[in-house]
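Handing you this structure, nothing more for now.
The complex is shown incomplete by one protein chain, all other protein chains being positioned as in the whole.
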Amino acid sequence: MQAVLALEQISKSFPGVRALDRVDFDVRAGEVHALLGENGAGKSTLIKIVSGLYQPNAGTMRFEGETVRFANPHDAQRRGIATIFQELLLFPELSVAENIFMGHAPRTRFGAIDWNAMRARTRALLASLDIHDLDPSRLVGSLSVGNRQRVEIAKALSQDARILIMDEPTAALAEADVLRLFGIVRLLRERGVGIIYISHRLEEVFVLADRVTVLRDGAYVATRDVAEVSADDLVNMMVGRRIENLFPKLDAEIGRPLLEVRGLSQSPVFHDVDLVLRAGEVVGLAGLVGSGRSELAQAIFGIRPPDRGEVLLDGRTVQIASPGQAKRLGIAYVPEDRGSQGLIRPMTLRENISLAVLRQVAPAWFIDRPAETALAERSIAQFRIRASSVEQVAEKLSGGNQQKVVLGKWLATKPRVLLMDEPTRGIDIGAKSEIHRLMGELAQQGLAILMISSELPEIMAMSDRILVMREGTIVASFARGEATQESIATAMMSASEGANRVAAAG
Amino acid sequence: MAIAARREGAQDGLLGGLRRIFGSQEMVLLLSIVALLVVVGAINPRYLAERNLQSMFLGNAYIAVAAIGMSMVIISGNIDISVGSLIGVLATLSGTLAVSGYPIIVCWLAPLVVGALVTGLMGFLVAYLRIPSIVVTLGMLSILKGGLISVTAGAWITDLPQGYALAQMRPLSIPMPVWFMVVLTAAAALWMRYSAFGRAIYAVGGNAEAARLSGISRRRTIMTVFVIHGVFVGIASVLFATQLSVIQSTVPPNLELTIITASVVGGVSILGGTGTVIGSTLAAILLAAIGSSLIFVNISPYWLRAVQGVLILATVLADLMRRRRQARS
Partner (left out) sequence: MATPSRAAPAGRVPYLIGHEIVLAAILLISLLVLSTQTDRFLTTGNLLNQGRLMAEVGLVALPMTFIIITAGIDLSVGSIMGLCAILLGYSWQNFGLPLELAIVLALVTGALAGAVNGWFITRIGVPPLIMTLATLALYRGLAEGISQARSVRGYPEWFFVLGQGEVLGVPTQLWIFLACAVVAAIVLGMSTFGRATYATGANIVAARFSGIPVDRTVLLIYTASGLIAGLAAIIFVSRVSTTRSDMGTGLELDVITAVVLGGTSIFGGRGTIIGTLLGLILMQALKNGLALAGVKGDGTIVVIGLILIATIIISNLVRRDTDG
């Protein structure tokens, strides 16, 4: 059967990283084609290319047989490719009908909006999706998440989409809404729409999808019929790789607990988290994007205090209400997004490194430039930061060097507990191993380190203990040597209760 | 991460419809106006005398008209603090043309054209050069203010020709400014609600990224909003100019603030994307009513500006609380 959409040897690079490397992918009419892969595997880049947000550097895209090139999302939409992103793009102050027909409302002869026609067509559209309980005149702002998503789907279909892309559609839905979504997906499939379905929930793939394609590290792994493959096979395809020659972990003596977390909850991102970090220990925290790991670290660090639960430092309960307080207690947090959270890009290396220890370089409230410069120079030497001078603007540094600056900034605070959020994401292999070496040295010096990472090889190589977080809570714990990439990935992705409820719906 | 489905309060049906109307800013304003009239009228019945009510409406209708355009600008996510000076300039322009013998219709239409050109220029700087509207309009404010005083040298324009005083006409015994206020508000409200461009203004102000992905051009929308705003300012300036038989060389102090207050108190959020022109007109009426009521209850009218400030603050706080509640659910 001929594919509606076919991507051949698509490649896409960004400065410093190759996001997609000669990927083949096709979608047929009336099929649900699941797209699987770890964080950073390239799924999101692929669908952004299909929906016209990005343009590929190489390869061809064919739509209904013709070669196409979408210059912008509007192009793709007009051809019949609709996307439902995770962040819903609706206007809360407008009604359901207005949102659905935004930009292409039916007009009267005089050019004004044909209000009646719009409402009628909205009702018809919703009915065709078996949605009979949504009033076209209601303001979207008053709708539940489930309903808003249905509006988004209807909006996608209002332009006669031939291909519908759904990016993690069930991530924010309650159970009842998930079931309704599946019903809609099946309806669309019967109508001949080709659906690209991205989800981390393996059980959903087995219930809904006809075929599944796996990407890994930007490369195409395989496409299989869902009927002919098992969950283990899929996990293997997603993560199976040789563990690279990362710097071997140095042995460190593991001491007493420095940081302890009990029953920590912050609705709705995480709940009932228990955690212990010991001196000299590296604890790896694995999990999918959206599992609540960053929020957990940020809650401990005082950026957004938790709703419930306790944090103990050296056995004493503490209330950490601000990052400044966390800093004073000896906790440091190296953020996930170094560009917008970790660095001040227009400032120089010197200014960035001293940012968390201004009091240190400013004894009498005035910044001692020589001391500040000395600090920066020490950091450059210690972390082997490649920069032309301490006066270089942070923006101009490479990703790896930027990360080292952020690390240097936080290590200048002489922390005892170090929370690192994706410390080696997006940096080259050389800088990566340097950072790993550093982590090992810090552990030897007695720091307690929590390493949040989406790279399973890194987690396995560096951690003394591995915790897995899924949908807001810790679901698995492995000691060093106990875990395999498959077992970690499985813990990250499948939910046994979830499998039951989805199976019941199927 | 499962989010519990929000309770969807009955928004459909008669009860829901009523609930929605009563909870709206527009209703609050309407009720406030009625309450004010009742209370102040009870304290001092002369407040409700026809002459007083009339002068209250007449003298302030042009503010409501100007607030229509201003509301559109604010809904799109911008602001214009030069509008007071612009009204002064356009009024003087109109009057000058009138005493120079130009046809009356030209004197009435010229301010609309010139107003649109001036605001269009500002809109261009905001939309295409991406300069924050506060800065552009701050600069324009002084250019217009200084220009006006330099040109008029403080002189008033007298000897206006017959048939020029638009604001003093009374078709069907209703003063012309009131006609303008009601008709323009209704027309603008319908247009904002039901036309594609009206939708676009809300979209650009509410969620610029989503608007872009829906194919709406932010630049063209903002530029056009400013031009339309200029037309409304032009109309307001003609009404202002023709109120009396002379045209003063100055406008009421802080006129722009009063107009912005009308929009903000009318429910137009400074954060963009919400509010209606009906709200701003009702708010303009309310402000006029408050302003004139002070003297009837023996409160010095010099407290009016303080009242304006408190009203703006209260409305903004209420809006912030509402948004926060919405975001949390």
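Order of writing sets the chain letters: A and B. Residues in each chain are counted from 1.
We take it that a contact is a pair of C-beta atoms (placed from the backbone, for glycine too) under 8 Å apart; a residue touches a chain by one contact, two chains touch by 3 or more.
Only a predicted model underlies this, so the values are computations on that prediction, with no experimental measurement involved.
Of the listed positions A:A176, A:A222, A:I344 or A:I429, the one in contact with the omitted chain in the full complex is A:I344. Residue-wise, the contact with the chain that is not shown comes from A:K327, picked out of A:K12, A:H33, A:R211 or A:K327. One of B:S55, B:Q168 or B:N254 touches the chain omitted from the figure, and that residue is B:N254. Here the missing chain is touched by one residue of A:E395, A:E441 or A:E482, and it is A:E395.
On the side of subunit A, touch with the chain left out of the figure occurs at residues 303, 322-324, 326-327, 333, 335, 340-348, 350-351, 354-356, 358-359, 362, 365-367, 388-389, 391-393, 395-396, 409.
Those residues of subunit B that touch the chain absent from the view are 79, 125, 129-132, 134-136, 138-150, 253-254, 257, 260-261, 264, 270-271, 300, 302-310, 312-313, 316-317, 320.
Everything below uses one rule, namely that only the chains that are shown with their structure count from here on.
Averaged C-alpha coordinates put the centre of subunit A at 45 Å from the centre of subunit B. Per the touch definition, subunit A reaches subunit B in the complex via residues 73-74, 77, 89-94, 98, 102-105, 107, 112-113, 115, 135, 138-139, 141-147, 171-177, 268-269, 290, 292, 471-472.
Considering their complex, residues 1-6, 8-9, 11-12, 194-196, 199, 202-203, 206-207, 209-210, 213-216, 273-274, 326 of subunit B touch subunit A.
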